[in-house]
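Chains shown are a subset, placed as in the full complex.
As written, the chain order gives the labels A, B and C, with residue 1 at the start of each chain.
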Amino acid sequence: MTAATPVKESATAAVALSGVTKVYGRGSEAVLALDGLDLTVRPGEFVCLVGASGCGKSTLLNLVAGLDKPTGGAIEVAGDARPGLMFQESALFPWLSVGANVELPLKLRGLNKQQRRDRVAELLRTVHLGDFGKHRPHQLSGGMRQRVALARTLALDTPVLLMDEPFGALDAMTRDILHDELERIYLERELTVLFVTHNVREAARLADRIVVLSSRPGRIIHETTVDAPRPRRIDAPEVAAIAADVTDRLRKEVIRHGQ
Amino acid sequence: GSAGGAGDETGGPVTLRLGYFPNITHASAVVGVEKNIFKDKLGTNVTLETKTFNAGPAAIEALFSDAIDATYIGPNPTVNAHSKSKGEAVRVISGSASGGVALVVKPDINSAADLKGKKIATPQLGNTQDVAFRYWLKEQGLTATKEGGGDVSVVPQENAQTVETFHSGAIQGAWVPEPFVSRLVNDGGKVLIDERDLWPDNKFVITNLIVSTKFLKAHPDVVKALVAGQVASNDYLHENEAESQQAISDHIGKITGKPLDLDLIAQAWKTIEFTNDPIPSSLKTGLDHAVEVGLTEPVDLNGLYDLSYLNEALKSAGEPEVAQP
Amino acid sequence: MASDTIAAKTTETGAISGLDALEIAGREKEPSRARKLWFQTWPKLTAIALAILIWQAVVWSGWKDPWALPGPEAVFPDLWEYVQTEAFWSGLGTTARRAGVGFATAVAAGLVLGLAVASNKILRAALGSMITALQTMPSIAWFPLAILLFQLSEQAIFFVVVLGAAPSVANGVLHGVDYVPPLLRRAGTNIGARGFNLYRYVIAPAALPAIVAGLKQGWAFAWRSLMAGELLVVIATKTSIGAQLQYARELSETERLISIMITILVLGLLADAAFGAADRAIRRRWGLLDRNN
């Protein structure tokens, strides 16, 4: 927390990062993953993070989720629950069935058996895997595993949701459907979402604001506010326009970094 | 055959592998090795290799497996070796020691009748001491089952453990050999029965020297020299008590890292008689007792003893010969 | 032409030789239960038959005297006689009960110790390396302490068994916990499993395979400690396999000794079957036995 503006920021922020720096390793091997990053996410805001491969997006989400400590700077998260994080890898528990994987967060939150059963069924239906509750993770395809991980994260019911390329392994159609579902839940529950994606159209489809990160060290180099009314269609012209703009920024950054 | 030494017929070198326990009842062996008495008697043509054992079974296994040729050993494994090999594997060629066994009890026990309801240890179910104790109990009109029931509960356990359990009061007495007799006495025990008192002439075998029949056949002259060494060793024991005791203490110290307490050796020394007579009658009687208390089947001891070499050695040493059974 | 060869490679196992075949084996059509059982059994029978054959051959060769190395024709009648004695069954009963109770206690102690040491950095620094050190302590070194603490009771035996097996179990737990994939640990934390719940729902199941391996090693330690410990206290009216083993040796009853060894091997095989079943259940659950993986 920087001394200057703490009260004001925390009053209006669901997530507030100030001067966040993250260094991996030590000495000559040290990698500066994030460098003095400032970012404030308003309650109820849907922020998409885009940036080149290895620029520190996952690092950022891990820090916000409290799974890792920043080397410098401060991170604040409003409310009394840790944010829910959907990892880049599916991170399912191999010893639990698909249903049990989704059920575990509910169990940990103390829901009773009936509630849990209903909720699991509903969540699996949401990700279009209603028939796969009894399967084990290794019996699923990559995209199916990702959807189970999504269901598990949604089961957390946290006000702040962190998602790391949640739809990366899905075909366009399934993704479209899940965009709709996610948007519905987001609006219904008034969530705050921090969403990492490589698909700039996806970002323009979902986000209130798109944040572009620079490559190592990660810094914010550009922000775009998306004003188009929800629900948007991913092939709508305004989405395409915003996507084109962000892509341009990104391309410049990659070219700059490449030199 | 004294200083001339022994070898095989062709005069080629022979190795004699001799086993014994680093133990006070094996004093003949320990002193004979420590003071090079065997070496002198065996001569230059015979290489003496010694192996020390911790307990009888390993020594017998070694003898059966041709890993050793001769060993000092107690009567119990001797009989086992004889009976398991149907009288083929081993021969007793000399005695070594007699006595050194007693029933030590807590001071408040004054008679056999006081033993009722008590726990008394023996070294091992069916071994010489165990049999002696059970037979004695029977003579006293007390019962004791194999499993530890009856008037007196007989608890077979390792001697080392007996010292601990006697001290802690878990047992009230033990029928054990030296040096455990002395050790229990030092721990406040009292000798209720000295086993010598139960035997004719106060003599019964505690250690004898056996040799594998194969080796005996192949190298009778080496065996002869070995027996001569045994006789000489016992002579030395009788003549140089203090030095012998010191030698035992040192020898045990070499193996265990700590020399055995000289006082303890001296104390135990008094209860042991080092005799070349293997006292076959006591072995036979012990076996009869074992049969009587139901611990073994009868064993034919025929051919176990071959004391011709001993008598030859005794003769040349000018000592009285022993009776062949 | 070349393509034909490869077609054979990927579609017909018959044409594939050596280790490649091994890799591919098991991808076949699901065999029937009977065939499976048969495939599990014949190598065992062959191995046993071979062992007995070699044994018999050695005995016939006259390499050692029959009293030093009795042949199968002497041992099997003895074994048959042995299993008909009352002593065998009561000894087996006593030993099995002790092994069961002792191992159960050791498992409980080992799990608690292992989890405590694994979850607490200070405890780990203090005791972690002590566990292996305790494991190397031979049973006989504990005898005096056992007698001091428990006199000549069954507890003294348990004490030796527990001290023998618990460190092994604890080491299994430690190993398992150390190798829990960090991602799963983080996922657990993230879905709200903290403190005890993290151990209960994430770390313990993730470490389960290593824990089962530790239990298996612990069983071997427990059993060996028991065989030694049963000589510690020969309790009235109770014979035991350990005591019988010792007596057989002391009385140079080689046939009986081998009979008891065979008994121990058979008991060991039964124990292995139990652990093997647990292990296969885990691997099936985790998808490690799936022929498609």
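In this section, contacts are C-beta pairs under 8 Å (C-beta built on N, C-alpha and C of every residue); 3 or more make two chains touch, one makes a residue touch a chain.
Source: prediction; values computed, not measured.
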Assembly formula [one copy per chain kind displayed, counts for the whole file]: A x2, B x1, C x2
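Convention: only the chains that are shown with their structure count from here on.
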Per-chain CA centroid nearest to the all-protein CA mean: C
Label of the chain whose CA centroid is most distant from the centroid of chain C: A
Centroid spacing, where centroids are CA-atom means, of chain A and chain C in whole angstrom: 47
Where chain B and chain C are represented by their mean Cα positions, the distance between them in whole Å: 41
Chain A-chain B separation of Cα centroids, rounded to whole Å: 84
Chain A-touching residues of chain C, taken from the complex the two chains share: 183-184, 186-193, 197, 201-202, 205-206, 208, 282, 285-287, 290, 293
Chain C-touching residues of chain A, taken from the complex the two chains share: 62, 65, 67, 82, 84-85, 87, 89, 91-96, 104-105, 107-109, 136-139, 152-153, 155-156
Touch list for chain B against partner chain C, complex: 55-57, 60-61, 64-66, 77, 80-81, 84-86, 88-89, 119, 124-127, 145, 147-149, 153, 155-158, 161, 164-165, 168, 170-171
